[in-house]
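Let me begin by handing over the structure; questions about it come next.
Note that this complex is displayed minus one protein chain, with the remaining chains in position.
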Amino acid sequence: MSGEGDANVFVADNICFGFPGKRSVLDQVTFALKERHFHVLVGPSGAGKSTLLKLCAGLLNAKEGTFLLNGSAADCSQRLMQSVYMPQSDTLLPWRTVLDNVMLTLELQGKQSAEEMQERAMALLDSFGLRDCADAYPDQLSGGMKQRVMFARTMLKNVPLLLLDEPFSALDSLTRKQMQRWLLDVWQRDRRTVLMVTHDIDEALLLADTVLVLPSEPGETVQALEVTFARPRSFELIYEPAFVERKRLLEHMLLGGDNL
Amino acid sequence: MSGEGDANVFVADNICFGFPGKRSVLDQVTFALKERHFHVLVGPSGAGKSTLLKLCAGLLNAKEGTFLLNGSAADCSQRLMQSVYMPQSDTLLPWRTVLDNVMLTLELQGKQSAEEMQERAMALLDSFGLRDCADAYPDQLSGGMKQRVMFARTMLKNVPLLLLDEPFSALDSLTRKQMQRWLLDVWQRDRRTVLMVTHDIDEALLLADTVLVLPSEPGETVQALEVTFARPRSFELIYEPAFVERKRLLEHMLLGGDNL
Amino acid sequence: MTFLVLLAVLLVWELMVRIFDIAPYILPPPSDVLIAMWDARDLWGQHIWMTWSEAMLGLAISMLIAFLMSVAMLRSLQLRKALYPLLIVSQTIPLIAISPIFIIWFDYTIWSKVAVAVLWSFFPIVISLNEGFRSVSPERREMMISLGASRLQIFRLLEWPTALPSFFAGLKMAAAYAVIGATVGEWLGAERGLGFFARRASNNMQTDLLFASVFILCVMGLLMVYAVKYMKRGFVR
Amino acid sequence: MTFLVLLAVLLVWELMVRIFDIAPYILPPPSDVLIAMWDARDLWGQHIWMTWSEAMLGLAISMLIAFLMSVAMLRSLQLRKALYPLLIVSQTIPLIAISPIFIIWFDYTIWSKVAVAVLWSFFPIVISLNEGFRSVSPERREMMISLGASRLQIFRLLEWPTALPSFFAGLKMAAAYAVIGATVGEWLGAERGLGFFARRASNNMQTDLLFASVFILCVMGLLMVYAVKYMKRGFVR
Partner (left out) sequence: GDEAEQKSPQKQKQLTVILDWYPNAVHSFLYDALDKGYFSDAGLDVEFKPPADTNDPLKLVAAGKVKFAISYQNQVVTARSEDLPVVSVAAVVRQPLTQLMTADNSGIQRPRDLEGRKVGYSSIELYRTFVEAMVREDGGDPKKVKFIDIGWDLIPAMLNKKVDAIMGGFVNHEKPIFASKGMNINVIEGKNYGLPDYYELVLIANEDTVQNDRATVDAFVKAMRKGFTDMKQNPQKSLDLLLTKQMEQFPLKADIEKQSLEILLPKMDAGDQPYGWQTLQSWQTAADWMFANGAIKKTIDAQKAFINVE
């Protein structure tokens, strides 16, 4: 985890944001994403994690502060171009089959022929274990499968920054583990910069190079916890004392030092 | 965890179920719930956990097999009377305030005066840390708070068997831990029999006396894992080697011996 | 806003009539209409009151009928399948065929006009209410059952509140239809009402008076629709 | 099912007429109506074709207008606020006031009837479509934007498909209204069509023929509504 990979590819500098007519949600949020690193964002519910991701994605405009992409300020449209955001809720289009839902990304780019698109989408579905349900409609899928399809759709946008809002929250532990492993595999292959929200501490520590802790009260600083376990990581890692120790540390950071 | 508390208060005996026009979901499912014990049901997504809970709650009729309540066969209406089911999804009524949503349970019983109901509901909200948002509407709450309100509403039905379908799945880890702790507290106070579905292995082991593992394929047997850590349990438990060992065992049961 | 838009429409109309020199017996300029309206100021009261009463009674009865029908349709799929074609048929029967029946049943009383208003306005309410009832989530229903709710309680506490926004959406349409329905009903023989007035004005080619009654009808329709909108605020969050 | 229900209604009607000895010039028994319909079998073709054409053209134009209006209302809150009162007003204007204008614009061609059919049928489509467009979830929109969708793509791939079920719900109502609208339109001047025929039969005291044309109108309305339902299956999952 050193060398060229350590450059700050994306920086949020003193970002402030509040919804109209509401008190501030994010206040002077500052953090940096390192190139090709896996970042996990944790924080209490309502802390503004989703809001922060939308800001990074260029879907919202920060009230104050700047975003830097590769060192230069990036406005909304630049951020939109260079990143992809996967929302927290179910955003599959119910009138499209799984294959068509995944192909949506390619359709929107509109550079490829139908066959090419289909091929690429099928290949991805395959690696997600979704080949069999390519022709199914979303309402025929379990919550877990839906999330996987959404994930596939997002991955197809070929951008350096992935912003994932709790992609695995609807998965059962089995599939979740498979997906975590798969994500690690894929990510290790092309190493895009990832900022992912999760509520699962095991997941955070298993996947992350850096865990960012968003404070519950706007104004406090974002804390970062480096996770230096060697990659590739095995799932047995979570049973090791070093991991358990990190977990205790992170949970205490999250709970603000107070042990409940 | 011994003595009178070990009687089988609720038994599912060879339960079979399938939705009309679909292949069987549950096949010959057999398990027993011990009086005043905390049971956690885990299993892959789509295994039929929610369906099983609805069957136990008397919301669905088993195709084959019988349910026994305190040793005698219990039909749907008897199960409905003696248990309460809390669905997986958001079932708050958006046009009612938090207080009114919680009071719904008491209203449906219809035995109390409005003041009494209000008092009881407020007391419960208080112990859930929801006093401040008693007059808020569900759409003004975070996902976590919603789940807590739903939980409160369910708890107010005074029956011996609680059937909880992933009550904490929408909570962030902080609130989740608070809620787990709170649930343990409440449960230790009145010790109702609980059958709760979860995807979180830590949560399962922390809360349960018995973890039931529902197999992914209908027909295989439901495995039970006794969890014998002393109560009251501290949250530091999860960092202890004995706990980590149990966790490894349970995860391997879930994954069917295959370590991914 | 509404007021400004309508004002703008009147202005454009006035200009169009003057620029293209449209004959006043076809489309009088709004200024003429307003003058005619003012000249006949003593007359409007009774006509407005009559049409208003017909429309309101019609709307009330429509709500009742629509409520009963859609509850029946909610309770039984068979009934829904049976009632649905009758609903459509009720909307494709020309008044000319049933007007003698209405008069025989309701005589020359207000009720024959109310009946027409009902015929015109109950349909959108049934359709919307039916859709509203069908949007109740099965999970919520399960929750209610498990908490021990009776069928009536499920209706009162879950199904009805869920359908309420749809109900108001249908009611808004129905409010407009009740007004025009009452007006048309007045052609069944009436001595009062804005439809009666409009028809007489038309027959006597007093186009300014005709449009004066049309203005009032439009305002009445708008008021009713906005009243429903306002009412909705009190009921639906 | 529909067929059985209608058959049952006809049977009850026949019995009622016979039991209560209702005069055939008020309400003829269905048997008489069917006989009259059969006797006039050579006449129906042209009238059905005419009314059918008017209704279909009206419905097509209604869809177009409703589409344009609701897209405009989707794009701009200002426009929605401006158009909404005009929509309501359009439904409260009695035909009697605008029929001379329609005749001047469209003469006695098919288009004056089509115009009336449009006036009657575009309203429910606009209302439903508008509601459909407003039900697009913000998360889906964000997802589309983040995946790089243009405004047009968002409309084509997200907003329009989301609104489609509502569109068809509105279209179903509109289909019934287009038929009755065309019929009423024929009273503005026509030499053909079921509305024309009904009025003619009524003036000739041929109540059985009047109801024969009503039967055909009802069947036409039902066919159109069921056609919409069937079409919907092809478009909406």
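Just so it is clear, A, B, C and D label the chains in written order, and each chain counts residues from 1 on its own.
By definition in this document, a contact is a pair of C-beta atoms (placed from the backbone, for glycine too) under 8 Å apart; a residue touches a chain by one contact, two chains touch by 3 or more.
Values in this document were obtained by computation on a predicted structure and should not be read as measured data.
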Exercise for review: Write out, one label after another, the shown chains that touch the chain missing from the document.
Suggested key: C, D
Study note, to complete from the structure: Considering the complete complex, of D:V114, D:I127 or D:L188, the missing chain is touched by D:L188
Study note, to complete from the structure: Given D:P30, D:G58, D:P100 or D:P161, the residue that touches the chain left out of view is D:P100
Study note, to complete from the structure: Contact residues on chain D toward the hidden chain run 23, 25-26, 96, 99-100, 103-104, 107-108, 187-191, 196, 199-200, 202-207
Exercise for review: Name, in rising order, the residues on chain C that touch the hidden chain in the full complex.
Suggested key: 23, 25-26, 40, 43, 46, 96, 99-100, 103-104, 107-108, 187-192, 196-197, 199-206, 209
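Convention: only the chains that are shown with their structure count from here on.
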Study note, to complete from the structure: In contact with chain C as well as chain D, sorted by label, we have none
Exercise for review: Write down the pair of chains with the top C-beta contact pair count.
Suggested key: C-D
Study note, to complete from the structure: When centres are defined as mean Cα positions, the distance from chain A to chain D in whole Å is 50
Check your understanding: In whole angstrom, how far does the Cα centroid of chain A sit from the Cα centroid of chain B?
Key -> 30
Check your understanding: If each protein chain is taken as a node and each touching pair as an edge, is the resulting graph a line, ring, star, complete or other?
Key -> ring
**Study point:** Touching pairs among all chains present in the structure
**Key:** A-B, A-D, B-C, C-D
Exercise for review: Would you mind writing out the residues of chain D in touch with chain A in their complex?
Suggested key: 137, 139-140, 142-149, 153, 157-158, 161, 164, 236-237
Check your understanding: Any idea which chain A residues touch chain B in the complex?
Key -> 42-46, 142-145, 169, 171-178, 181, 199-202, 216, 235-236, 238-239, 241, 244-245, 247-248, 251, 254-255, 259-260
Review point. For the complex, which residues does chain B have touching chain C?
Key: 54, 57-59, 80-81, 83-89, 91, 93-95, 104-105, 107-109, 137, 153-154, 157
